[in-house]
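Heads up, one of the protein chains got dropped from this complex, but the rest are sitting where they should.
All chains are identified by letter, namely A and B, in their written order; residue positions are counted from 1 within each chain.
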Amino acid sequence: MKWYIARRLAWTVVATFIILSLTFGLMAASPDPQAASYVAQQVQEGGDFEEAQESYERARGLDQPLWERYKNYMIGMVTLDWGWSETRSQPVTEAILEAWPYSVMYATPALIISTVLGVAIGLYSATHRNSLEDYAASAFAFFGISIPDFWFGILMILIFGVWLGWIPIYYHSDVPWFSLQNVQQLIAPTLVVTLSSIASEMRFSRATALEYVNAEFVKTAKAKGADSWRRVTRHIFRPALVPLSTILVGDILNIVLVSSYLVEVVFGIPGLGQLSYKAIIQQDVALVLATVLIPTFIAIVGNLFQDLAYTVLDPRISYGER
Amino acid sequence: MTEPLLSIRNLKTHFHTDEGTVRAVDGVSLDVDRGETVCVVGESGSGKTVTAESITRLIPEPPGEIVDGTVRFDGEDVTAMSEKQLEALRGGRIGHIFQNPQGALNPVYTVGWQIREAIQLHDKKAKDKEARERAIDLLDRVGIPDATSRIDDYPHEFSGGMKQRIVIAMALASNPDLLIADEPTTALDVTIQMQILRLLNQVQEEFNTGIVMITHDLGVVAEVADRVVVMYAGKVMEEGDVYEIFENPSHPYTRALLECLPGRGEKMSAIGGSLPSTTSPPDGCRFHPRCPYAVGDCEIGEQPPMYAVDDGDHAVSCVHFEPGADPSVVLGEDGSDAVGGARADGGDETGGDAR
Partner (left out) sequence: MMGGEDYRDRFEDIDWDDMQRSGLDSLTTQTAGFLASLGVVALLLVYDYVVVANDGPTFTTPFEWDVTQLDWLLVVTLLTVVFFAVYPLYDNPRMSRRYWREFRKNRAAVVSGVFLVGIFGLGLVGPLFIAKPDLNVLAQYQPPVFLSVPESTVGTCVGPVSDGMCHGTWQYPLGTTGQGKGIMKSVIYGMRVSLEVGLITPLIIIIIGTAVGTVAAYSGGIVDELLMRYVDIQLTFPTFFLYLLLLYLYGGTLFLLIVIFGITSWGSTARLVRSEALQRREEEYIQAAQSAGASEFWVIRKHLVPNVSNTVITNASLLIPSLILFEAAFSFLGLGDPTVPSWGQVISAGRSDIDTAWWISTIPGVFLFTTVLALNFVGDALRDALDPRAED
């Protein structure tokens, strides 16, 4: 098992390395949208095309040989020197440090609420299959996986902001973090992110638990005299946790990352999503890259945790294969 | 005699499904005394498991429902019990052993945990340490070698036979008065089967436990049964002393079953046809569509009542045994052994070669 964990850790490092290298290759091989706009601007201002291009390349270190650039890029990545954000006139890492608390503020509660409620409702549905509650939960889950996050956010703003006036139409970042006002303006984004992840969790935990509801060992537990609460929590939920852990960490994290990105754009929350969005609009390559890589690292680490959780949760796992 | 340990009367367990009401058990009666082994036999799908699981209401409700009948255990009516009382009964005074030991143990807990659970559910005072000691004792008793070190192993680290022993250990955790064993050896190798049956026999002798043994293996019946109940399509066809059933099988269905037993009569002269529909069973005797001796009377009305075959408690649900009718239609001219070479082995342990 130790050997397995060591190998899994090693693979995480290798995967990160490969992903960084691939991203570098991709960026090197692609036309630089920022360069294009810079050069166009210089030419418009009466500058020489060639000169503008060269000055841009010099400024970004693009005149160096490829290998040199790759080395600098990798060293920069590892030492957390992620470049300079032109549009914000600050280091990329600084911009990220300023932005992340805003994302965490609503994404964390959303993640917790959706996990706890989603799994609980899914279990309830599975153990009360074909009941009215089960149908209602299924309908709700279909609704949740089908509604586009960004559109749902706009609807919230329209209904609760514009028509009812309960919530602000835009996020006010000058409000103190720990204030009722901040809580009030974060309710809607939290709900949107929660909805998209809770629906997936409900569906998956229902499907998983269904495989165990009629399992023979659950009947054994009943025959031993276990009450229904004990059967559900100890004999259905616990074994279901093994397959569930794969979605709880990996997929749900993904859903939350995506929907928070969109939600921030809709509600104007100055978190990582909006940082990334603005970087794209304003052609800030270094910042775009960084804000894409961050969720990727989160996903890699999530995958690692997921696999480690598996080894803890499932006594049957064999460590022979990766 | 006083009231039997378990007494089932006219039990009807139905399942309400999309395809209609499945009458899995449709009026079954049987008694089990302390220290007695009653075997319930019949081909697959005849309602044996549902009967067994109705005793402690293990059947899933819904879709299942006990629509009629009573189950009395040690003088108390189980069908009227609350869920709390049932939970005390299950695993407390009545232990269950299931067919498939592979699935009967929860894969994510150690066997020690699972046996301890069985102990502590009924002995709330037992501390973890004490329960663990008792679990080791139990494992020892059911013949798990090196119980002390194996108690922290997971089910997948045991063989099928070992798992069944563990399931038995759990069923014995609270020294039950009644054991319900649903085909406990069907999924096991022949040699292991023998060991498990011996184990159950030992337990019975030690604690005077009543055993309901479900099986479709007549070899097992010959091995362990005191009395036999033959079921078909949710009904009891014949019941009686094991010696009587083997020596003097009376219902055509029982006789057909016995003929299927290898080494006896025709070589696996499988009964023609198949079980009738469980949602709309035929009128009259449930077996008549497949019965070679069926007459007009067999096709109308209800399943015939249990007619006594002799002075003992051997009884059969067949119109040919109605007082005044002629049983030789079924039994043949000499009125005795038409099956040929029948041999009742009773509880004789060496009789395993009947298979």
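One rule holds for everything that comes next: a contact is a pair of C-beta atoms (placed from the backbone, for glycine too) under 8 Å apart; a residue touches a chain by one contact, two chains touch by 3 or more.
Since the structure is predicted, the reported quantities are computational estimates derived from the model, not experimental observations.
Undergrad: Sort by label and list the shown chains the missing chain touches.
TA: Missing chain, whole complex, touching shown chains: A.
Undergrad: Touch as defined at the start, partner being the missing chain; which of A:Ala35, A:Ile167, A:Met202 or A:Leu257 qualifies?
TA: Residue touching the absent chain, from the options given: A:Leu257.
Undergrad: Given the contact definition stated above, which residue among A:Ile145, A:Val175 or A:Leu308 touches the chain not shown here?
TA: Touches the omitted chain: A:Ile145.
Undergrad: Identify the residue among A:Met74, A:Leu155 or A:Ile187 that touches the chain left out of the display.
TA: Per the contact definition at the top, the residue touching the missing chain is A:Leu155.
Undergrad: Touching the hidden chain in the complete assembly: which of A:Leu9, A:Ala40, A:Leu66 or A:Val292 does that?
TA: Within the whole complex, the residue contacting the unshown chain is A:Val292.
Undergrad: With the missing chain put back, which residues of subunit A would touch it? List them for me.
TA: 15, 18-19, 22-23, 26-27, 30-31, 33, 142-143, 145-151, 154-155, 157-158, 162, 169, 254, 257-258, 261-262, 265-266, 276-277, 280-281, 288-289, 292, 295-296, 299-300, 303
In the analysis below, only the chains that are shown with their structure count from here on.
Undergrad: Could you give the separation in Å between the centres of subunit A and subunit B, each centre being the mean of its C-alpha atoms?
TA: It comes to 55 Å between the two C-alpha centres.
Undergrad: Show me the residue ranges of subunit A that touch subunit B in the complex, using the header's touch definition.
TA: Answer in residue numbers: 214-217, 219-228, 234-235, 238-239, 242, 313-316.
Undergrad: Where on subunit B does subunit A make contact in their complex?
TA: Residue list for subunit B touching subunit A: 56, 58, 60, 83, 87-92, 95-96, 98, 100, 103-110, 117-118, 121-122, 154, 156, 167, 170-171, 173.
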